[in-house]
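Below you'll find the structure I mean.
In this view, the complex is presented without one of its protein chains, the others remaining in place.
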Amino acid sequence: MEQFSTPRTDLALEAREMITKRVSQEIPGVMVETSEDDDILITRVNITTPEAERVMGKTQGQYVTIEAQGLRYKNTPLQDKVMEFLAQELAGLTQLPRNATILVVGLGNWNVTPDALGPRAVDKIVVTRHLQGMLSPELKGGVRSVCAIAPGVLGITGMETAEIVHGIVNKIKPDLVIAVDALAAASSHRVITTVQLANTGIHPGSGVGNKRFGLTKESLGVPVIAIGVPTVVHASTIAMDTINTLQEQASFARYFKSMENLTDSDRQIIVRQVLPETLGDLMVTPKEVDRLIADIADVVAGGINQAMHPNIDYENIHIYLH
Amino acid sequence: MEQFSTPRTDLALEAREMITKRVSQEIPGVMVETSEDDDILITRVNITTPEAERVMGKTQGQYVTIEAQGLRYKNTPLQDKVMEFLAQELAGLTQLPRNATILVVGLGNWNVTPDALGPRAVDKIVVTRHLQGMLSPELKGGVRSVCAIAPGVLGITGMETAEIVHGIVNKIKPDLVIAVDALAAASSHRVITTVQLANTGIHPGSGVGNKRFGLTKESLGVPVIAIGVPTVVHASTIAMDTINTLQEQASFARYFKSMENLTDSDRQIIVRQVLPETLGDLMVTPKEVDRLIADIADVVAGGINQAMHPNIDYENIHIYLH
Amino acid sequence: MEQFSTPRTDLALEAREMITKRVSQEIPGVMVETSEDDDILITRVNITTPEAERVMGKTQGQYVTIEAQGLRYKNTPLQDKVMEFLAQELAGLTQLPRNATILVVGLGNWNVTPDALGPRAVDKIVVTRHLQGMLSPELKGGVRSVCAIAPGVLGITGMETAEIVHGIVNKIKPDLVIAVDALAAASSHRVITTVQLANTGIHPGSGVGNKRFGLTKESLGVPVIAIGVPTVVHASTIAMDTINTLQEQASFARYFKSMENLTDSDRQIIVRQVLPETLGDLMVTPKEVDRLIADIADVVAGGINQAMHPNIDYENIHIYLH
Partner (left out) sequence: MEQFSTPRTDLALEAREMITKRVSQEIPGVMVETSEDDDILITRVNITTPEAERVMGKTQGQYVTIEAQGLRYKNTPLQDKVMEFLAQELAGLTQLPRNATILVVGLGNWNVTPDALGPRAVDKIVVTRHLQGMLSPELKGGVRSVCAIAPGVLGITGMETAEIVHGIVNKIKPDLVIAVDALAAASSHRVITTVQLANTGIHPGSGVGNKRFGLTKESLGVPVIAIGVPTVVHASTIAMDTINTLQEQASFARYFKSMENLTDSDRQIIVRQVLPETLGDLMVTPKEVDRLIADIADVVAGGINQAMHPNIDYENIHIYLH
């Protein structure tokens, strides 16, 4: 039950925050760099050593997060800006030649709203692989060969997503796989407001649906970029956070004798009482999660479309959409 | 911000539990009666005095809750049993003559999964008002005149639900209104597992969507039965619960000097830090809320159908469904 | 079975075409005026006498159709142009003061794709009636008080749509009702490519769902503008058309002795053999009707929004959308 003591997060950014706060120092082998643009914050976390990988609980590699609190509110100019940053970061991480073929995979369960980010983003991807022979020469230079699929989850297909993707990769032989997935954050203010790109692929245990499999360069034989957006916080994280807040608030010291000694197992006793395990996975989401997922899926798909097809006229993007 | 100190609940059952626990005695004017049938618990809470109404924060009247933990899992026999209990309780509360006309109103927003219980239940209601002239004599005795609507929410229609329902009631002149709504519980184990019936109608501030209006005998001129199922717990309730649990656990006493004196405003400081208000309404729901809402909407609609049309052959109920 | 002899159409334009073709002369009391703008054709049919009403089988009043064959293909600039024409024609027909309240009613069944135009358009209407107190003074001048509802069909609610709308009109007291509905055309090339506005309201027997009721100034007490788009051709119309074409083609004369004498009852015998009545309503629709309905619902709602709220910045229209 280690997840109770350390709130679960799929964001490298949050994992680092929590660890540095606990040990009160930077983690050796983890490089961090931030840049800001008005209301958008970009953070680059680079995990460079096996030791850093172990401490962070995240695979070695680059993680870029783009945060904008305003994404919670319908705001087209901000969405467009995030889309462009995402396109730039994605282009930077991938360095694809013009004639590359890309397979976009939307992970997650389309019947479970907070897990449906991947399938919904795939709906908006401009697929072009089947049009390559038909494109005019001027378009051809700026329209890469893109195909896309939302393979469904194990309970729906009876097949591991990794099996399906592996089978398709062997047949299609793409140069890159981009995997889109819904994530869990540790902090509620990051839900729907943060996009993470990673050049590490998808690892077991991550995502809202808690993948049992990995989609990585090792398993598929081609590079895998993971793009994720937190759509939930585990309810246990809220409970754990409450205890931590109580403990850390200096002004509350008067209530306690020895709260700093509250053991991990005692923390778990409390959380389990508030949230009995028999209830299954309880998720904290904004009430309007249906609309928010639709909006952020547009942003993610738009960023991928721009990075893959730099020459498409995005005023008329709809022409390319099914 | 009083909701932070007392967790918000739309269940009379939970309001009573919380108050009796706090004051360590029964509430005068509140009568309680329970009965059990295998895995189903029925509780009847009767608020009989204005003073009890004030203490409970719930209108005077009868509240019946039917609880079955097993509703979380797909289990047709249990669903059928809950459906029958609901039909019996509804028949008991309404005592309708055979020739009565009933308007079923599905409250809530169909675009917000945990608020969509009302509209989804209305989808499954056997409407018959337009068939009254066509029914065979043997059917007629057991098929009441039922009509149904999901009027949508203020942000979708620009009209208060109460205005729409009032207009329709004036035109249709039903003998009874049944209003179905998604509720908030205080305790996560009651989410989707509990159905509440009340002969008090719907009151302002209740429901997942936090109604600004009431639908009551006073406002509509006809009796109103409210049927609700909790589909969420407010995230702030989880935080508040965590503090309470910490405080109440005798074995944790060693950590505290004076935890019993933790003030309400200090509690709120903690909750607001964990869950900043700027994030809007955060809801705790089971991950599979989409499927669970569909299942429980079937149970609620089935119970209403059985109570209204006692002679329909439910093997062939689908024939009556649009 | 009169519908077999004269193909069924809800478009005044087509009714006039068919009659003038058959009688080879203009219909007295029916005024026609057309104007063209690139790929858009606007036709104004004015039925001015009771005799013209009888001959046309359409109520006295003004009918405006906006036709653009290109609406079949995703084409945003054309859609925007049709939207603007629709807004102009609607503003011309209604002459509303700035402080008017408008109720938009989406007719039809949301579960039947070709009948779902009304409900889908209502989804995109900018409702503002509930915001009137909150609007800034500069906005107020250009944002009328609009509310909207898709009341569902008789088989879903057990209530005539006219009863529901009447009840709401009595309560809300709007200055105008705009009713949006899916229509049947006689000619397949008008499906999804034509928008009709009429100041006559909705009459019994019209629409894909074949309304049993009317929504008119007489029945509701307020003016009613009908906006419709043909989404289907009745299959019997295709059969009837085939016979007519065979008969009219001069080059086919050699096959016939006396085809001009083909009786109406013989025509019906043929049609009924091809399309047995037991099969229920067979509709001819484009294969991609789901997408086409979504697109044209956007155009219709956009036209209404622009006519009602001339000062809204349509770059940011989404802010107003639920």
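By letter and in written order, the chains are A, B and C; residue numbering begins at 1 in each of them.
By definition in this document, a contact is a pair of C-beta atoms (placed from the backbone, for glycine too) under 8 Å apart; a residue touches a chain by one contact, two chains touch by 3 or more.
As the structure is a computational prediction, the values presented were derived from the model and not from experiment.
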Handout entry: Selected residue (touches chain absent from view) among A:49, A:99, A:170 or A:210
Key = A:170
Completion exercise
Given A:18, A:154 or A:222, the correct residue touching the omitted chain is A:154
Fill in the blank from the handout: chain A residues touching the chain left out here are 111, 127-131, 145-149, 151-152, 154-160, 163-164, 166-172, 322
Practice task
Go through chain C and note every residue touching the omitted chain.
Solution key: 72, 111-115, 188-189, 191, 208, 232, 235, 238-239, 241-243, 245-246, 249, 252, 254-259, 261-262, 266, 269-271, 273-276, 278-291
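Keep in mind that, in the parts below, only the chains that are shown with their structure count from here on.
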Practice task
Look at both sides of the chain A and chain B contact and report whether the same residue positions are involved, with over half shared, or different ones.
Solution key: same
Problem - Distance between the centres, which are taken as Cα means, of chain C and chain A, whole angstrom - result: 45
Handout entry: Whole-Å gap separating chain A and chain B, where each centre is the average of the chain's CA atoms
Key = 36
Handout entry: Residues of chain B whose C-beta touches two or more other chains
Key = 111
